[in-house]
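Before we start, here is the structure in question, set down as structure tokens.
The complex is shown incomplete by one protein chain, all other protein chains being positioned as in the whole.
Each chain gets a letter, A, B and C, in the order it is written, and its residues are counted from 1.
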Amino acid sequence: MHTEMLEAHPKDLGGIDKDKLADCIAACFECAQVCTACADACLSEDMVADLTTCIRTDLDCADLCVATGNALSRRTGSDARLTRAFLEACATVCKACGDECAQHAQMHEHCRICAEACRRCEEACRALIATL
Amino acid sequence: MHTEMLEAHPKDLGGIDKDKLADCIAACFECAQVCTACADACLSEDMVADLTTCIRTDLDCADLCVATGNALSRRTGSDARLTRAFLEACATVCKACGDECAQHAQMHEHCRICAEACRRCEEACRALIATL
Amino acid sequence: MHTEMLEAHPKDLGGIDKDKLADCIAACFECAQVCTACADACLSEDMVADLTTCIRTDLDCADLCVATGNALSRRTGSDARLTRAFLEACATVCKACGDECAQHAQMHEHCRICAEACRRCEEACRALIATL
Partner (left out) sequence: MHTEMLEAHPKDLGGIDKDKLADCIAACFECAQVCTACADACLSEDMVADLTTCIRTDLDCADLCVATGNALSRRTGSDARLTRAFLEACATVCKACGDECAQHAQMHEHCRICAEACRRCEEACRALIATL
């Protein structure tokens, strides 16, 4: 779907790697949804008081991943400096959220899944930065 | 992924149909991304001045689909009245955006794809409302 | 600022009451920020386990208030049916969040402030619906 939309864009994509871009858009929206769901699952755990940093990092990560996925989905008048600013912030926050969730991955399956989504998104951001 | 996260939730999902819920979450995030991309593709068309209502409706739909996808992803303390409020607004806006994009579907492939994503999301919202 | 931007819009505002519209946009963004802050303050309370429904409702309300504030800020190709769909959902969710926060208002100052922001936003939505 992401590739299909990129191919339907009326303008040239400005030399950006289309496959890595489509991967990164997909990873951002997946990570956003999973982080929102993980924050809520943590909130429903009996040990919620031990998961407050995890919830907070999930919420930051969800917000930034949607903003980044949206910015990457826009190709009109693209500016590599801005693309890089979004991607670097997103990679930094995904790394922190992935590290936080990984600490609870053995106890909470939702944190395990979320840590993986964060890693994929961090890697997709870094792979796209490398092509800019 | 959406089903996997729902199954990892520590609490009972409150009697909501898990498959329809997972479908609706996926449809909301897909529709959000496609509407953001369609608004931008319209902006890059030479005939942008004829597509301003389409761009505006795409932006409204993108915002509401993310809000609805997030609300549906949360299961802690769920309240069917609130779920219904999100779903009814989302179905209304997806219907309007799908109708608008369908008018440009023969001329612009991105509008055709977007009209389909809006229809799928509208139907997923209505299917979930029917189970509440 | 909201009134200033509405007055700078190049098109007629389609007969909507400009003062009530500016009030409602301001109330939506204020409520969004306060709900995000209240969810986080609840998360930092020692009794967080008793505040999970409040946190969840705050998060839903924050998301919908931003989406509604954005939609109201857009006047291009406005459609009263869509404006109404956003406003009715937003009033419903603000009512629920205001009621939930009001239950904790005597114990938590952040819930008291948040209950008031939700009430103001609910009323601003209903006042604007009445003019459509």
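Note that contacts are C-beta pairs under 8 Å (C-beta built on N, C-alpha and C of every residue); 3 or more make two chains touch, one makes a residue touch a chain.
On a predicted model such as this, the values are computed, not experimentally measured, just so you know.
Taking every chain of the complex into account, the absent chain touches A, B, C.
Screening A:16, A:64 or A:127 against the full complex identifies A:64 as the residue touching the chain left out.
One chain of the complex is left out; on chain C, the residues touching it are 1-2, 4-6, 8-11, 25, 29-30, 32-34, 36-38, 40-41, 43-46, 62, 66, 69-70, 73-76, 108-110, 113, 117.
Hidden from this view is one chain, which touches chain B at 39-40, 43-44, 46, 48-49, 52, 55-56, 59. Residues 52-53, 55-57, 59-60, 63-64, 66-67, 70-71, 74, 76-79, 81-82, 85-86, 88-89, 92-93, 96 of chain A touch the missing chain (whole complex, contact as defined above).
FYI, only the chains that are shown with their structure count from here on.
Residues touching across the chain A-chain C interface largely coincide between the two copies, over half of the numbers being common to both.
With centres defined as mean CA coordinates, chain C is found 21 Å away from chain B. A straight line joining the Cα centres of chain A and chain C is 27 Å long. Shown for chain C are the residues in touch with two or more other chains, namely 52, 55-56, 59.
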